[in-house]
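Before I ask anything, let me first share the structure, which is written out below as C-alpha cells.
Incomplete set of chains, arranged as in the complex.
To keep things simple, chains are lettered A and B as they appear, and every chain counts its residues starting from 1.
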Amino acid sequence: MEDGRDQPRSAADLTVRPALMTTLLASTTRKMPRTGKRRICFPITSRAYYGRSQLLIRKLHADPDIELELMLGGSILLDKYSRHVADDIEAGGFNISGSFLNVIEGGNHVAMAKTACLTALEFTNGLHTLDPDIVVICGDRFEQLAIAMTAAYLNFTIAHIEGGDVSGSIDESVRHAITKLAHVHFVTNDEAFRRVLAMGEDPRYVFNTGSLDVELASRVGDAISSERVNSYGVGHAIDVNRPFVMVIQHPVTTEHGQREHLLATLRAVAALNVQAIWFWPNPDAGTEEMAGSLRHVREEHTELTAQMRFITNVPADEFVALLRRASCVVGNSSAGIKECSFLGTPVVNIGPRQQGRLAADHVRHVGYDAAAIRAAVEQQMGHGPYPPSTLYYRPDTSDQIIKLLSTVELYTQKRFFDSVAAPVQTV
Amino acid sequence: MEDGRDQPRSAADLTVRPALMTTLLASTTRKMPRTGKRRICFPITSRAYYGRSQLLIRKLHADPDIELELMLGGSILLDKYSRHVADDIEAGGFNISGSFLNVIEGGNHVAMAKTACLTALEFTNGLHTLDPDIVVICGDRFEQLAIAMTAAYLNFTIAHIEGGDVSGSIDESVRHAITKLAHVHFVTNDEAFRRVLAMGEDPRYVFNTGSLDVELASRVGDAISSERVNSYGVGHAIDVNRPFVMVIQHPVTTEHGQREHLLATLRAVAALNVQAIWFWPNPDAGTEEMAGSLRHVREEHTELTAQMRFITNVPADEFVALLRRASCVVGNSSAGIKECSFLGTPVVNIGPRQQGRLAADHVRHVGYDAAAIRAAVEQQMGHGPYPPSTLYYRPDTSDQIIKLLSTVELYTQKRFFDSVAAPVQTV
C-alpha cells in the first residue's frame, strides 16, 4: 500500500465470489414464484380471527391485483375449537400456503408460551418460502405477536389490524408490542389512532378504518333458527324466540383464580332463570382451569345448568345473529364492547379483561361478584336495546384496508416518529 | 332450580376438585426453592451484554438482599464469539440456572429468526422452573425480545434496560417492542425517558438512570499493553502507543448489500495508512456475508489488511481502554455514540444503524462511501479528542438500578398510560 495509498483500489478489485456469500437455502428453496401481484400473507391462528376477518379475506381473495395466501396454525387446526371454520375455509377456495400444527396441550402459561415459540419457529420456514410482500397480523392474540416477531426478523413488511386499543390480560402487552413491530396500522377508532401515533408510528402509515367486526355486524341480520342453534354443542335446547342471554368469558392470563371468576358468572346466570347460550373459552393460559370447571359443574350440578347450552363456536354471521337477538351479553369478550356497540345489545362486562377499552353506553362494568353480575344483567334486560353507536364503525372498512394494502408504499426500516412532546422528568 | 332460583348456591356447593384443575407440571417440577430474597433473572445472550452489564451483575451478585440467577443462551455459549467471557463468568462465581445452546448456523435472516424462536422455547422451561421475581432484559438484541415475550406469557415482571433510544436496523423495532412488554424501565437519557412515557408506560415505573456502558467507561482508564492487544485475534501487530483507529461495523439487518458496505469501510481504512483494530461483527442476519468478505479479503488482498488486526472480542475494561486510546472509532457501533460521548474519542458513524440516536458533538455521520468515510476519519483524527459529554452519564447508574430492582413494587398487568394528547386525524 506504500505508494498506492492515495488511490484506493477499485471496487472491482475487491469483488468477493458471490457463491461464497449466499447459502444454498436462499438459492434452492422452492420459493413461491412471483406473480406480479402483491402477495399478502394472512396468518390465521384462531377461529375468532377467521370470523372477524372473513369479509376482508374473501375480498382479498377475489381481488385481481392481490395474491392472498393464508397460513394456518394454532387452535384453528384443532377440531374441537374450529370445525365450522374448516368447512368454511375449504368452501372458500383460498390458497393455503402452510398449515402448522403447533398447539401445546395444557391450557396453562407454559403451554401458552411454548405454543407461541413453536408457532414462530414453524412460521419462519413458511414465511421465508412464501416470500410475501406484506404479512397481516390481526389483533392481540399471543401467537400473533410471535408471528410478527419472526416476520420482522425475516425483514417483511407487517400490517397490523386493531392496534392502539387498550384492554386487560396479556392482550394489552401483546397488542402494543405488535404495533412496535408493524409498519402499517389499521386502527378501529379515534382513540386508538391517537395512541398509535403517540407510540411513535409514522402518521403516513396509520389509518383509522373502523372495525372489521363491526362492519360485519352491520351487514348481518338476526335470522337464525332454534334448530340451527341446537345443532351446535350440548345442553338445553334453546328457543331463540324467547329471551336468552349469551355468556362469553375468557381467562385473564395475568390473574389467578380463573375458576372462581367463572363460577361467579355461572352462579349469577343460573339465578336469572332465563335461557343461556354459553360459549367455551378461548385456548389461553387458564382455559384448562375454566373448561374443567364448566365440565365439572355440568356433570355434577346439572340443576345449575338446566337452561344452559354450551357451544364451542358458530360461524361468524350466526354469531352476529345471536348477538342481535340476545337480551344481554355477559362476560368479557370484545364482541360485547365492539359489535354490540353498533347492534345496541345490552352488555354486562365482567372484570378487567376489557379495562380501558373505548366503550359506548350499552355496557355496564362489574367485578367478579355473582350478586353484582346478576343485578347488572337484570337491569340490562329491563332496559332493553340501546341506540347504535358508531364509535367503531366505518361503512367501508374492508374496502379501505384492501385499497391501502394494494397501494401503500412498502418499507421495512422503522423509525420512531416523535409526534408528541411530553414533559421530561427524572429520578 | 325451581324454588331455589333466588338463592344462588354458595360457593362451597360449587367446589371443584382442585386436583382436576392443576397439572402435574406445576406441582412436581423441582422449582427453585424460595430464599426470601428477590430473585432476579438475568438472561445473557451475547458478549456485549455481559460486557456492558458486568458492573451491575457483580453488584447484584454481591447484594445480600438479592438472589441473582444468570441464564445463558445465544452466542455467549460459543467459543468463537465469547471465550473471554466464559473465563470471566466462571471466575465470578455466579449462579447459572440454565445454559441453552441455541444458535442456528447460517448468519442470515432465517438463522436469526429461528435462533430467536428456539431461544424463547428453551428459556420457557428455564424461566418456569426458576420462577424469578423479575426478569431483566437488556437493550435491543433480537433474542432478548424473544425472551421478553416468553417471560411475559409466563406472567413474570420484566425490567428493561436501555429502552426509548432510537436507531436503525431491526434493533429499532426490537427495542420498542420490548418496552411494550416490560413493566419497569431503566432508560439512559432524557429523550429516551420522554419516548417511553409517550409510548404509554406508567411514569411511576420509568427511570432515567443513565447508561451502564458509560458508567463503566467512566471508571476504567487507558491502561493496556500492545502485548495484551496482540494476544487477541490475528493480523498486524498493533503498537498501542502509536495512533490507531478502531473499526466496529455490524450488519444492518433491514438492508441488503452488507458486503459492499463492509468493503467501502475497508477500502477507506486501508487508504488511511494507519494501524487499525478491526472487530468482527456480531452474529446477526448478514454476519456471514460480512465475515466471509473479511476472511476473503484477508486471504486474497493481504496488502489491504497489512496494518489491520482482526479481533473477535476483548474484555469490557480493555475495550474501554482501547476506546480511550483510539484516534478515531469508525463503524456503526453504539459504543461510538455512547461510551465515546463521555470519553471524547472522535467517531465516524457510518450508515443508518444508529439513525436518530441521541449523539454529542464528537460524532460525524457519513454514508457507505469509501471516500467520504476516509475524509471524515482524517478530519476527526486531525481534530483530536472532544470534551466529555454527560448526555448518557449518571454517576451511580448500577447502584440506582439495584436499589430500584430491590424495592420497586412488582406487577404484571400492564395498562396504557395516556400521558400525552395528540391531535386526532383520520383517513
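Methods note: a residue touches a chain if its C-beta (ideal position, glycine included) is under 8 Å from a C-beta of that chain, and two chains touch if they have at least 3 such contacts.
Computed from a predicted structure; not experimentally measured.
Complete-complex copy count for the single protein sequence, taken from this structure file and not limited to the 2 chains in place, is 4.
What we mean here is this: only the chains that are shown with their structure count from here on.
For this pair, subunit A with subunit B, the centres built from the Cα atoms lie 32 Å apart. On the subunit B side of its complex with subunit A, the touching residues are 1, 5-9, 11, 13-14, 16-17, 20-21, 23, 25-26, 106, 108-110, 112-114, 116-118, 120-121, 124-125, 128, 142, 145-146, 149-150, 152-155, 166, 168-170, 172-174, 176-181, 190, 193-195, 197-200, 203, 207-209, 253-255, 259-260, 263, 266-268, 270-273, 285, 288-289, 292-293, 296-297, 301, 303-304, 306-307, 352, 355-356, 370-371, 374, 400, 412-416, 418-427.
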